[in-house]
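Yeah, one chain of the complex is gone here, protein chain that is, but the others are all in their spots.
Naming follows writing order (A, B and C), and every chain is counted from residue 1.
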Amino acid sequence: MFFASDNWAGAHSTINERLLKESTRFAAAYGTSELDKSIELRFNELFEREVSVYFVATGTAANSLSLASVAKPGGVTFCHSEAHVIEDECGAPDFFSGMRMIPVEGPHGKMDPENLVERIARYPQDAVHHGRAAAVTLTQATEVGTVYSLEEIDAVSKIARENGLPLHMDGARFANALVALGATPAEMTWKRGVDILSFGGTKNGCWCAEAIVFFDPALAKDFAFLRKRSAQLFSKSRFIAAQFEAYLQDGLWLKLAAHANAMADRLRAGLDRSNSARQAWKTTSNEIFVVVKKDAAQAAEAKGAKFYDWLEPRDMPEPVGKDEMLVRLVTSFATTEEDVDQFVALATGR
Amino acid sequence: MFFASDNWAGAHSTINERLLKESTRFAAAYGTSELDKSIELRFNELFEREVSVYFVATGTAANSLSLASVAKPGGVTFCHSEAHVIEDECGAPDFFSGMRMIPVEGPHGKMDPENLVERIARYPQDAVHHGRAAAVTLTQATEVGTVYSLEEIDAVSKIARENGLPLHMDGARFANALVALGATPAEMTWKRGVDILSFGGTKNGCWCAEAIVFFDPALAKDFAFLRKRSAQLFSKSRFIAAQFEAYLQDGLWLKLAAHANAMADRLRAGLDRSNSARQAWKTTSNEIFVVVKKDAAQAAEAKGAKFYDWLEPRDMPEPVGKDEMLVRLVTSFATTEEDVDQFVALATGR
Amino acid sequence: MFFASDNWAGAHSTINERLLKESTRFAAAYGTSELDKSIELRFNELFEREVSVYFVATGTAANSLSLASVAKPGGVTFCHSEAHVIEDECGAPDFFSGMRMIPVEGPHGKMDPENLVERIARYPQDAVHHGRAAAVTLTQATEVGTVYSLEEIDAVSKIARENGLPLHMDGARFANALVALGATPAEMTWKRGVDILSFGGTKNGCWCAEAIVFFDPALAKDFAFLRKRSAQLFSKSRFIAAQFEAYLQDGLWLKLAAHANAMADRLRAGLDRSNSARQAWKTTSNEIFVVVKKDAAQAAEAKGAKFYDWLEPRDMPEPVGKDEMLVRLVTSFATTEEDVDQFVALATGR
Partner (left out) sequence: MFFASDNWAGAHSTINERLLKESTRFAAAYGTSELDKSIELRFNELFEREVSVYFVATGTAANSLSLASVAKPGGVTFCHSEAHVIEDECGAPDFFSGMRMIPVEGPHGKMDPENLVERIARYPQDAVHHGRAAAVTLTQATEVGTVYSLEEIDAVSKIARENGLPLHMDGARFANALVALGATPAEMTWKRGVDILSFGGTKNGCWCAEAIVFFDPALAKDFAFLRKRSAQLFSKSRFIAAQFEAYLQDGLWLKLAAHANAMADRLRAGLDRSNSARQAWKTTSNEIFVVVKKDAAQAAEAKGAKFYDWLEPRDMPEPVGKDEMLVRLVTSFATTEEDVDQFVALATGR
């Protein structure tokens, strides 16, 4: 019953097999092998256009270097107030990009377009003292289990474009969002106006596979240097490439995400059937936020369930009661139906 | 016949097996798992004292963050003029530490103690305009195949200590040096006065396993933040831990390094028997630098041999002739006797 | 009628005379002259204890380098949400210190202690992902004309101390606050727990004189390097020293601030007598914020009055009407009674 995070899961067997095969070969280092190059082509196919792809070690690196690639002196980046870049990366995006992250409020992890417009307006292009707007970043799926619809991405993208700002998408859970929307990778990104994507594989069955995808290769002209200077160029880079090869082969990545989402659906359904637990807000990806009775939660923990307490946000429709607590549950490619059912039984006291 | 670099090799089967086993489990993320913690204890044992250990993604990260951990404003770091930190890391050490790398000359990859003394003296602790001495770093084994003897490390260490400077060791090929010297890890590091070590596993049979070892845990007090802020904290950190577990188990790492060194010995012996090739300078680890006839080198390449041309250094005892070239050959855990013998035959024209 | 800012004023004649005298001499450069050293002693006297003093070029530099001197990796600094460091310095504090500025709300430019406690609690010392509390900074006088009472500084200081955080004071208008409170420099700073002070002279009669005062000289041990590395060490530093000498001689600085504050009092009194203008909130230093009729404001501007419109804050007790506007008026050592009276007449339509 591991619901603490999708990064508590291991790695998928297909990916492991590909890694095993890779380990017996010699090949050129630092991203120059044939395999590395073939994966770049694979991403072109995946996104239905020419893209530039760079592997990095962590999601934090993907976000930080994406923003660094479009940084300007005195620039600021707009993100949701609960975004990973502002809350959970220890200032790495600010460090690498030299930009400040400006929080934009909005319900349940999504920037409210009006708030975004208002915030950007405070940082005009001649605001030498205050700082100037330089980028927008959104997280898809969001940090709180929700997913921007294509129309909602359009709304953010339109604002970015009208203000001449590049748009970055933090796709640490890109596959989960894609499956939830039933969209293609192209539809959810550059066709919506996304310029740069942090494409995460680690949370969805790889053990370490993060890529930055530039939809306009011109944006990436300095990136090879930025990556090396940031200590993010793997010598045995092809082991990242190998993971991505297996991950993308025959739609494995979508199957894994579909499984994780289905397990979350099962959790949602199970908890909704109960009177003693309720979803704090509606989610559609592989994260759910549930208000449960404290004693039921403790019982689940006693049986080995792993999950995190969550700070009650200001915009909870129905407040958490005295004998209740808010918890976050995350499913993954490795979550089983048995685990879900056992947890539901314990959490709902049945 | 892959002699281009030891990072062209894959990963050792024992390490792969350990990774496979790890991949089927759930465990806590971001370096907090039991496995992560057990490896820290394993390093204590290995080094015969309490140490602090932090995994990072690349050797460049290990070096850069090691230096960042002891950085001072206006500080400079002394390194050999051919050191990886000054020649091959795209300025990452400068970027992360805010320090400048000051080259110190010395024969065949090793800082000459007199030169080091003279260089340090130019950066006294009150040199506000010029900058002040803040750290010394040496590479063991060096970038050109040589190995500092314990006495030579002592000499550098004494100078560092007399000037109040922390001493860092870049151990990207730590195991190869250890085997070459027949020393223990403790003897080659803190017993010699080394304060911080970049402990590399990637070149010697892991696919990605780099650690920073602080021999004085007090030096590491801010390091968890420094690493996260530098985008170097893996979510599935335990996959690094797992590699190190297998790597260190039953002396595997030393066996792999001993094999690589033995293959280099075989190369050295084979080439020395020839009149048409000669070692450019004496090396004792898994890198050798050879002057070969151009046509022999081309013949070897035509048969699939991989190696790099090398820039002729200023201090070559015997210059490279017109029909000759200088090449670098690197062996690894995966090098075979057959490959060595075949290469020797081709390179010596026999 | 120059009320746009106190930095629109020129320089006081006594300070000019001292500069003239200085200009005819030769003296050692880079802050090593006798005069530079004597000013350091003068600050000891002024603050009734041994302090370390460093001149820098701008108030932004004073704040940024103060914070840089206590920075930690992953650290964050708490400041009022309208503080100069977060609103008006183009990210310089973040750039030099590597820290993020975390806004703390509070009425009229002063951090609310409860909010400060709550904010600090979100950044505990082991919050590797989120970041950790590292410093607190308050502005005295504040950016909106108010002044922290000694008790209010105590309240902030107590919180900082309890959390082990150094406390910085942005004293761009230090003298105006001192005069408003009738306190001594010691009473308003280190006796309250302030560790580092940006001591501003530029807005109060100098043309360029900013100093960083460390109340614990141990905090300043690296500062000479930090300043030089930050391009803030003047070669003819003694011209800053000379300004400070004249500024501090015979209490000139307090007389100039008292004049500026008195002119603000005269403005306050004049506007309060009117029905057509009102103070937006109560201020006690040399800045006042007034709601005036738009046509009266325009009439004043037409006659050459200079002032800035001000964005209506969320916590205005009485909102700005449709035919009204909120303006900021700043007085200085150079403001005359005539200018005040003329402005009052115009702004109140009399």
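Definition applied: a contact is a pair of C-beta atoms (placed from the backbone, for glycine too) under 8 Å apart; a residue touches a chain by one contact, two chains touch by 3 or more.
Note that the structure is a prediction, hence the values are computed from the model and not measured.
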Residue, one of C:L233, C:L271, C:V292 or C:L326, that touches the chain absent here: C:L233
Residue ranges of chain C at the interface with the undisplayed chain: 2, 4-5, 7-13, 16, 19-20, 22-30, 56-61, 64-65, 89-92, 95-96, 202-203, 207-208, 225, 228-236, 239, 306, 334
Residue ranges of chain B at the interface with the undisplayed chain: 74, 76, 87-91, 94-95, 98-101, 128-131
Missing-chain contacts mapped onto chain A: 30, 72-75, 98, 128-129, 131-132, 222, 224-226, 228-229, 233
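Everything below uses one rule, namely that only the chains that are shown with their structure count from here on.
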Shared interface partners, meaning chains that touch chain B and chain C: A
Geometric centre distance via CA averages, chain C-chain B, whole Å: 51
Distance from chain C to chain A - Cα centre to Cα centre, in angstrom: 42
Contacts with two or more other chains, residues of chain A listed in rising order: 89-91, 95
